[in-house]
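Structure in C-alpha cells, see below.
With one protein chain removed, the remaining protein chains of the complex are shown where they sit.
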C-alpha cells in the first residue's frame, strides 16, 4: 500500500550516466535513461514490438534504442522509428514524469496529469555551498512503512546501533510527536550526556572537544510519500542545545528517501547533509561509511520483522507513545492512498 | 503431518550458549535461549510490540531483551518491562515447554498443558561414563517420514553407502519387523560376513582383528514422534553375535532424532553412542566424520525422492516386507496425529 501520485527518488544520477537503468518503483517496471541533452526520461521497460526489456538497450543520440531489433523509442513512449518499418500505428508505451533535482532522479509513478515538479520535496542543503552531502542506497526486503516506523522512533538506536549512535539515555528521554497537516515531527532531547562514538568523531571533525558532556537532539520530520529528514546534533552541555551557537555544536540532517519497490521491498536512499567542514571529502567518506554500517544493522532487523509479519498477517501490533511518529505518518499515508481509489476519484 | 504433542529435539546446548537461536519446529517459529540460571526457555519468535524477531535480541541477566526497542520478555511469554512503558496490558506471547536433558534441548510444540518431562525419551547411554557420544545435525529438505522409512530399513546401505557400511549381504539377509504398542523394531542378522570399512575401523578401535569374518547385526527401534535408535555391531564370527561377550564384539547405537521443520523439511540430529573406548576423543571425532559422510549420502537421495513425491502427490508407493518398519511406524504416527484433531479431542 503506497500512494502512486507522488514524487519518489528513483535513483542517483550516476546510475544512468553510462547506460539505461531498469528499476521497479511502486510495482511499475521502469527504464530510466538520459535522453536529449542529458534530460532524464522514464518509460515502461517493455518494448511495444515483442516485449523485450528496453533497459537492455542503448541510448543513441538521446534516444533509447531497443537492444533486440533496434526499435527507437521517444521519451514520450511513442516509437520514433524502426529499421524497415512504418511505426505510426505502433502502440504507445507508458512514460512517467521524471525530474533530476538536488542530486537525485525523481519519478512520479501515478497519473502523469497530476505531476507537478514544483511539489518535489525542497532540499535547501542540496543547493548551498555551505553544506556537504554523502550517502548510499540499500535494497531492503520490507514494506517501506516499517522503515518509516524505524526512522520516526529512534528509541531503537540504543538496541540496534549499540556501537555507534546508540546510548542508554535515548530511551530514557521522553519523546513528543506532533502532526500538522501532512507533516509529522518527533522530537527527543537528551541533556548533559556523554556523546557516543559517532558524535565524538563528528565533534573532532568540527574541532570541538569530544570528551565532555553534551546536549543531544533528534528531530524527525516525515513528509509524504516517504521522506524522513532527521535533524541530529550535539552541543557542548549548557550552551543552548539545539539553539546553541554554531561554534559550540555539530549538527546535520540524516536524509532518508524510502521508495517502495513492491508491497514488501523497497529502495532505501540514505545519507547525511552537514553544514560543517563541507569541503572535507575525507570526512564525507568517513561519515558515509559509518552510516552504511548503521543502516545495514537496521536492514537485518527490518527484514526479519517483515518475515514475521508476512507469517502472521492478521496479528495486531502495539502502538505505544514511542510509535506515535510512525502511527501518525501511516495515518497520512492511509488518507492519501484512499484518495487514489477509483470511488474516491469518482466522488 | 506430524504430532505436535510430543517432545522433539530442537537443538544442542552449544547452539544457545552464546546467543538466542531462532528455529522453526513443526511449523512453529521459536526462539530458544538460556534464561535465569542457564535454564533453557522457548518462546514464540515474535516481539509483541512490533513483531521483531526476538531471536535477534540478547539475553541480559537471564532475560531476553528484544534487539529492536529493548522490550524485556519473561520466560513465560509475559513482557517484564520496556523502557518508559507500562507493560501490564501487553499481550502474552506463546511459550513452549523446553527441557535440557541428555545433551539435547527438547521442546514440546503442542499443547503445553499436556507436556510432561518424564516422558522424554530416556537415553541411558547419555548418563553413563562407560559410553561416549558424538554427532551432528543436517537440515534436510524432505518430509521427516521419508527419513523414518530410510532408517527403519537399512537395505539401502548396500546401495547408498557402498564405500562405508554397505555390503551385499545386507539385502540378502531377511528382515523381521515387530510392533508392540508404540514401539517398532526391525531386526537383521548377517552371519559370517567380512566387515565393511566402517566396521573394520571400529574393530581396530576396540583392539580386535579386522580381517576375519564377523556376525553383524542391525536392530532398529522406532519410538514416536520420530526417534530411531539403531543397535549396530559386529562380533567375531561364531562368538555369539549380538549376545557375544564384550571382548569379542564392537557395538554401538546409531542415534537419530528427526525433527520436522515444515511438512517437507526437517532437522536431522544424528550421532553414535558407543560403549568401547569411551575416553578416546580422536575415535569419537573419527566416527563422527564417518557418519557425517554417510548421512550426507542419505540426504541427497531423500531430497530427490521428496522432489519426486511433491511432483506426484497422489501416486501410490509399494509397501514391501523391507518397508514394514517404516509402514508400521507411520501407522503409529497416523494414530497420534488423528488423536490431536479437534473432533478427536472433543469426543
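Just so it is clear, A and B label the chains in written order, and each chain counts residues from 1 on its own.
The definition used in the following text is that a contact is a pair of C-beta atoms (placed from the backbone, for glycine too) under 8 Å apart; a residue touches a chain by one contact, two chains touch by 3 or more.
Just so we're clear, the structure is a prediction, and the values are computed from it rather than from any experiment.
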Residue of B:1, B:36, B:60 or B:317 touching the missing chain in the full complex: B:317
Contacting the left-out chain in the complete assembly, out of A:19, A:50, A:247 or A:281: A:50
Which of B:1, B:36, B:304 or B:344 contacts the chain that the document leaves out: B:304
Contact footprint on chain A, counting only the chain that is left out: 29, 45-46, 48-53, 56-57, 65-70, 82-85, 90-91
Absent chain, residues of chain B that touch it: 149, 153, 155-156, 158-160, 171-172, 174, 300-301, 304-305, 307-309, 311-312, 315-318, 320-323
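Throughout what follows, only the chains that are shown with their structure count from here on.
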Approximate Å spacing (C-alpha centroids) for the pair chain A, chain B: 48
